[in-house]
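Now for chain A:
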Amino acid sequence: MNKQSAKHQTYAFQGKTPMDAASNENAKTITLTIDDESISVPQGSNVLEAAKRLSIDISSFCYHPGLSIAAVCRQCLVSIEGVPKLQPSCQAICQEGMVVRTQDEQSMDARRQMLEFTLVNHPIDCPICDRAGDCTLQKMYFEHDYQLSKIDVPKVRKPKAKDIGKHIMLDAERCILCTRCIRVCDEVANEHQLTMINRGDKQELTTTETLDNPYSLNTVDVCPVGALTEKEFRFSMRSWELMMTPSVCSGCSTGCNIEIHHRNTEVYRIKPRYHKDINKHWMCDEGRSIHKQWYENRLTGPMREGIPVSWEDAMTHAGHCIKTVLDTDCDSIGVVFSPHHTNEANYLLYKLTQSWGVKKLFMGGAVAVPDRADDILMDQDVTPNRQGVISIVDAGLEDTQTLISQITLGTIKTLIVLGSELDVAPMITDSSCQIIVFSEYETDMVSNASVAFPISAWMETDGSVTNRDNHIQRIYSAMPSAGQSLSAWETLVRLSNETGHGLKYNDLRSVDACMRRHHNFPQHNWDNVNPRVQLRFEHSRG
Partner candidate 1 sequence: MDTVTQSEKTTVGRATVVTVKREPSQTTSFMMTLIRGMTVTMRHFFSNLFTKTQTETLEYPEEKIPYPERHRGLHRLMKRDDGRVRCVACMCCPTACPANCITIVPAETDDPSVEKYPAVFEIDELRCIVCGLCVEACPCDAIRMDTKLHAAPVEFRGDAIETKTSLLERGGLSHAIQAGKGSDWRESEQ
Partner candidate 2 sequence: MIDTLITIADWPGVKWVILVLMFALPVASLLTWAERRQSAMIQDRLGPNRANIGNIRLWGILHFVADVIKMIGKEDFIPGNAHRGLFKLAPILALVPVLIAFCIIPFGPTIYPHALFDVISTDALQGMIIHGGVANDLTWADQITLQILTIDFGLIFYFAILTFANYGTTLAGWSSYNKLALLGGLRASSQMMSYEVTMGLSLMGLFLIMGTLEPGEIVRQQGPNPWQWGIVLQPVAFLLFFSAAIAETKRAPFDLPEGESEIVGYFVEYSGLRWGMFFLSEFIEIVFISMLITSLFFGGWQVPFLHDDGLYLFGTVTEMNHITVSLLRILSFVMKVFFFCWFQLMIRWTLPRFRPDQLMQLGWKRLLPLALLNTMVTALILLWIQ
């Protein structure tokens, strides 16, 4: 199937998944009893989700709340009163008055035996498996089986380290045949690229064509074992060594919720974080590589005419430049906002222009990429916060074409630019404009700017962003700012003091409070919580 034909919404986003059913607030509620406790759930939810509400952990491999139900692993067997045989709880839809037992001897025994079956041909090469510590099979083994294998026939050998796509390696021996990855390709990416061949213990996962869909790495996320591994992350770090910081993808205006998995100041991988309305459990492959360019070419200290200077020097000089222009010709200042930065940074810049009396405001940011757009998650707009800038600067925001024409006309002689991404940057650099830029990266514009301030990059910033559907979400800084760089808001506050139009903010919380007063923003949690979570076995993602 090609991309053009994928114009209808895929199953994962149609609102029919078990997760949607279990969290459907409009549906009628029904009451059932699980392990002598009664619980009310929306009609249509399955027993496994209902048990989860009671904090009863029914083990499962093939069930994924964001995918269709296959019930192939038989790991979630429970006994239901009135039903003679054990039922897979993922497939059993809750009925009124249903009595379910999850911990009775019969179902526990069944689950343990199923696990033993699963482990028959599993190579148990945990020492070299990237999933170790994060693996559902390991977790189950410790919870249910915890005994030596009774099988003494040789294990079935299958292909190992098989390159099946741009990002993915397959170890077919480790595969426990749960078919989650097949369903991900079918239901999220809407491309049937994976399938099972053969039967019995010879059954094996394989590709129908190269696994190259833009959502292919979701298969790695859903894989409960280490059968599918990400090439970039493979063998680089153990998952239990990583810290997790919640954030939002900066790749496009969809604003998928992500987890940044990092250790010290190095980001190892990006994983999707569940959001009911935006990305569900998924994200695109492109978004997972946002951390890769981010180390390179960083601007680590303030610059004047391309020469590194101290913060004090840069501040004094910038303040002097701006004051001179404000006193003589206020209209010759242009300010470029950045849809690549948080609402707080843009709001402060807007406040500053208001107090300066600057009228010429422009929207910066990278140019849209129409080719990458699809109906699933990817958007042609590759700026994460365009909507936020629009809602902050409600009037008088002009596009970059106007900016270029004004520069050529000579009406703009001084330009204050937030962010390093600007589609018309080469034209500005060539012009005789005086530029003051706040940038994360060392671009041509930075080396030609009269003053350049280093600011924190996406993963070093705290703040909020607004996605294309006006969801305002909080991002957390995963690590300290690189080199001498400071957060954008802090740099702007210091510059405002330098120009004599002091913005009195001591922390981001007060900026946010002020912004909410003026722009009807929702309240975020600005408490001094440490959102970092170390990945551990009990938080296994399986």
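Picked so that all candidates are chains of the complex that A comes from, given by their letters.
Basically, a contact is a pair of C-beta atoms (placed from the backbone, for glycine too) under 8 Å apart; a residue touches a chain by one contact, two chains touch by 3 or more; residues count from 1.
The structure displayed is predicted, hence computed values, not measured ones.
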From 1 or 2, the one in contact with chain A within this complex: 1
Footprint of candidate 1 on chain A - complex, ascending: 123-128, 132, 149, 151-155, 157, 160-161, 234-236, 238, 240-241
